[in-house]
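For reference, the structure I am asking about is given below.
Shown here: the complex without one of its protein chains, the others still in place.
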Amino acid sequence: MADFQSIIDDIHQQIIAQKNYGEVAGYIPELSDIDPEKFGVSLITVNGVCYQAGDSQDLFSLQSIVKVLLLSMAYTRLGGRLWQRVGVEPSGTPFNSLGTLEYDQGIPRNPFSNAGAIVVCDVLLDLYENPRQALLDMVRRLADDDTIQYDPAVAASEKAEGYRNVALANFVRSLGNIHNDVDAVLALYFDCCSIAINTEQLCRLFLVFANNGQTLDEHYQLLNVSQTKRMNAIMLTCGFYDEAGDFAYQVGLPGKSGVGGGIVAVLPGHFSIAVWSPRLNEKGNSFRGLQFLEQFTTKTQLSIF
Amino acid sequence: MADFQSIIDDIHQQIIAQKNYGEVAGYIPELSDIDPEKFGVSLITVNGVCYQAGDSQDLFSLQSIVKVLLLSMAYTRLGGRLWQRVGVEPSGTPFNSLGTLEYDQGIPRNPFSNAGAIVVCDVLLDLYENPRQALLDMVRRLADDDTIQYDPAVAASEKAEGYRNVALANFVRSLGNIHNDVDAVLALYFDCCSIAINTEQLCRLFLVFANNGQTLDEHYQLLNVSQTKRMNAIMLTCGFYDEAGDFAYQVGLPGKSGVGGGIVAVLPGHFSIAVWSPRLNEKGNSFRGLQFLEQFTTKTQLSIF
Amino acid sequence: MADFQSIIDDIHQQIIAQKNYGEVAGYIPELSDIDPEKFGVSLITVNGVCYQAGDSQDLFSLQSIVKVLLLSMAYTRLGGRLWQRVGVEPSGTPFNSLGTLEYDQGIPRNPFSNAGAIVVCDVLLDLYENPRQALLDMVRRLADDDTIQYDPAVAASEKAEGYRNVALANFVRSLGNIHNDVDAVLALYFDCCSIAINTEQLCRLFLVFANNGQTLDEHYQLLNVSQTKRMNAIMLTCGFYDEAGDFAYQVGLPGKSGVGGGIVAVLPGHFSIAVWSPRLNEKGNSFRGLQFLEQFTTKTQLSIF
Partner (left out) sequence: MADFQSIIDDIHQQIIAQKNYGEVAGYIPELSDIDPEKFGVSLITVNGVCYQAGDSQDLFSLQSIVKVLLLSMAYTRLGGRLWQRVGVEPSGTPFNSLGTLEYDQGIPRNPFSNAGAIVVCDVLLDLYENPRQALLDMVRRLADDDTIQYDPAVAASEKAEGYRNVALANFVRSLGNIHNDVDAVLALYFDCCSIAINTEQLCRLFLVFANNGQTLDEHYQLLNVSQTKRMNAIMLTCGFYDEAGDFAYQVGLPGKSGVGGGIVAVLPGHFSIAVWSPRLNEKGNSFRGLQFLEQFTTKTQLSIF
């Protein structure tokens, strides 16, 4: 492997020297207070070596990145039966679009659209007695860090303004693909999105997807090898909304972004990497996060392709 | 590496023993005459070892698979400027859909939709003096086989019945993203799709995408390493129309299918593999071809994820 | 004028002798209990002569027909400024579709789609201190009948199952075209739809649209002549969802239908006519109601065209 630390430092400094672009997510009031110039990077190899740069210890909001964890929780229990409720196809539309649902009878195209993740939350309410606690337990175990917490202020902020998600959930309910109380499903969804995390915790959390589904220390098997590969495939094709193709093209790693400004990606068999910078491009993905990852995989020539 | 020959033979026999499903492409009259039970497989490693099974020497029509080659021809000449004319995002719609074009001002979502490939043909007419000959030269060189030919009967058959493609081309022209004579663009497109090939030739042809852009014997560099990775990324996200997500999920390799019943895929750094069976599923991809590749990557656990 | 009573009787009997088709609206539980074979007709001329047949004294649920009254209440106060909030174009889509909203930035195509009527309710909450009471007052005054009431059981039934409308309202809210509390807007909307009425009351209520905006007895001017014409125009082009063109073609009168099975129509300067039969066709319009009106205007050759 390359000398990751110096490559990470070089790119980090080079990007900081350039103008930053984009807006901090404004539709969630709590998120719009963040310092827009924060910029942290962490990388952990499957051998457990960790590299960092910048604001890697600052907490930010996990947001849509949690969709990968919600999906894992449902997938380990249901296996392929899960795909009767949600597809695995890129949608070609923004993350909060209602357009295709009307033609697809309420089956969201993929689990990383908001509609898809909300359906997964509905599934989790049937599968777990206390899915909120089960998710937090899983996150803490995978990240090996018991300090990780939900952020009730962020969740409350989203609940108060989340009209689009209320619309999506009720629309899917009207089409028959949500079975539990819509408010309960949405409460779970907003809570899960609110987890506060830093880049080090985040890449530790996702290392399991680079390590055949297993944690490093504890050898806890979250998903089997085949399931892990399939999770990575869905991240690659659907992880960046209508910018998924571009991310695969520019970066070439399975990954997932959130409107909190975080992006996490993995090179199966090698490492996980997390980047955080709050300014988002037009598609809702971190501007500097994308910049960093593109330069990183271009310089190292490390990608799945 | 695994014992490819016995794995290929096992899966091939097992699939033949099962019921075949789907319809041979009916909209191109010349293609509908093919024996629907044909089934061939070839795999070539980057070390040049070749494995085969079934009807690997029978010719079939390349069809949409040629879109990867057309794109390569344009991309090597134009680089990133090409993306002003065509995107790299999965569309979430069938291969011959006109829907999204209306909102995207004539910029096809990706180069592997029919509209996208037709735009690429328009680009090639500006870049190459004789793009037909240039394509054939490239195909023969990559496959190291001078016997490969266009099939004029197939091309004529498509020209006579290709109303949807005529519609697509004229629609894009009306939106300003085709500059040459529409009939000339379509004639080039139909000709290119008509190339007759067998699975051995096909996987030899695509080995360049598994070998960092270079041919084995001649060390001819079609694309540089970074460009090759990017071609593979586009194949993964867009190579199977509105089944791209499912192919990534089930098979986990960059690849491309054609309505002739062929599918070719690559594991970068390792091998290319081509499968041919004429019956197509609802999405227009070879039913047995998909079955074979899914079982192959599941058994060998060889995928990019 | 023709001998309306014998024409009405003839058509009424003829239709009863034929097989009835369609389903009673099932998505509102309270409505699905109705006797599906009920069939009433009333017609009142601008001279105050009234003709009846069948179940003209049985109460049914006004449902979407109330959208015309809500629109009138907003239009009399705001005039043309109202069209900044809602359009007057037929949408070409079903009554509860979300499709076009996404492209129209939350401005519903017309006030007779559910989304459009919900926006009108939002407008009314700003214009009237107590819009619920104001609507009921207006309805009673126009129909000259103080017994007309809301049906709280129907309203509660819709509130409990109205996921699609909750989706629409929240979607429009997310796009900025609802300003009041979404739940308050929806509560008003569901209440208004629940008014219980019979065909005699209904055609009396709509006579104002046939009589230049004025009531017969009291000479109360709800709308001026020009406004009345415009209301009739909107009824004609938008009153029957994606069957508006067909209704104009078959019947040729401005009108409005509701999923309660009611249809009301007017011939300006001449009469209003109301029909009620609970079985709905695929588009959500009363099967026998449409049949009756088509035969009535064909026989009498009385239409606006």
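Which chain is which? They are A, B and C, in the order written, and residues in each are numbered from 1.
By definition in this document, a residue touches a chain if its C-beta (ideal position, glycine included) is under 8 Å from a C-beta of that chain, and two chains touch if they have at least 3 such contacts.
Keep in mind that what you see is a predicted model, and the values were worked out from it rather than measured.
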What chains on display are touched by the one that is not shown?
-> B, C
Among B:C50, B:V182 or B:L216, the residue in touch with the chain that has been omitted = B:V182
Of the residues C:I15, C:V166, C:C238 or C:L293, which one touches the chain left out of the display?
-> C:C238
What residue numbers in chain C mark contact with the hidden partner chain?
-> 87-93, 100, 109-110, 225-226, 228-230, 232-234, 236-238, 242-246, 248-249, 252, 254, 268, 298, 301, 303-305
In the full complex, which bits of chain B touch the chain not displayed? Write them out.
-> 97-99, 102, 163-164, 166-171, 173-174, 182
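Operating definition for what follows: only the chains that are shown with their structure count from here on.
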Would you identify the shape of the chain contact graph, picking one of line, ring, star, complete or other?
-> line
Of all chains shown, smallest offset between own Cα centre and global Cα centre goes to A
Shared interface numbering between chain C and chain A [over half = same, under half = different] | same
Hey, what angle do you get rotating chain B onto chain C on C-alpha, to the nearest 5 degrees?
-> 180
Whole-Å separation of chain centres (CA-atom averages), chain A against chain B = 32
Could you list the positions in chain A whose residues touch two or more of the other chains?
-> none
